[in-house]
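Yeah, one chain of the complex is gone here, protein chain that is, but the others are all in their spots.
Here is subunit A:
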Amino acid sequence: MSLTQKDKAAVKALWAKISKSADAIGSDALSRMLTVYPQTKTYFSHWPDMSPGSAPVKAHGKKVMGGINLAVSKIDDLTNGLLELSEQHAFQLRVDPTNFKILSHCVLVVVSSMFPNDFTPEAHVAFDKFLTAVALALSEKYR
């Protein structure tokens, strides 16, 4: 299920509309993930405050969306473009790859709630494929 030219164009078009709100999307998606999927909190026990919208959550949401922004710019070669991040996730963070799906779902829900008219079914399928490809690139070095 690799990204077609049509998919890449759709992702860039959607990103152009939503990227100004990247920080808010990241914060909401992460807060939501910690609430809806409490098992994900196990990765953040070192934070003083894991509540929705807290400072660590907001900062981290911003970081994650920075990664997505990078991925959009490297959409033609995600494996090489995200090499550093892949090594970080494989050797330091060691986030179980199931969680990439979980966070991706939360990002889709937030984008849908914030941009109901832009998040058409066509935009949805392209963006879902993209986030799946990003997750694959991030788990490249896992084993």
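As a convention for this text, a residue touches a chain if its C-beta (ideal position, glycine included) is under 8 Å from a C-beta of that chain, and two chains touch if they have at least 3 such contacts; residues count from 1.
Note that in this section contacts and distances are computed from a predicted model.
The listed options are "MN-Hbbeta6", "superoxide dismutase", "Serine palmitoyltransferase small subunit B" or "Centromere protein L", and the UniProt record of the chain not shown names that protein "MN-Hbbeta6".
Here one chain is not drawn; of A:60, A:74 or A:105, the residue touching it is A:105.
Residue A:36 is the one among A:9, A:36, A:55 or A:93 that touches the chain missing from this view. Residue-level contact of subunit A with the missing chain is found at 31-32, 34-36, 52, 105, 108-110, 112-114, 116, 119-122, 124-125, 128.
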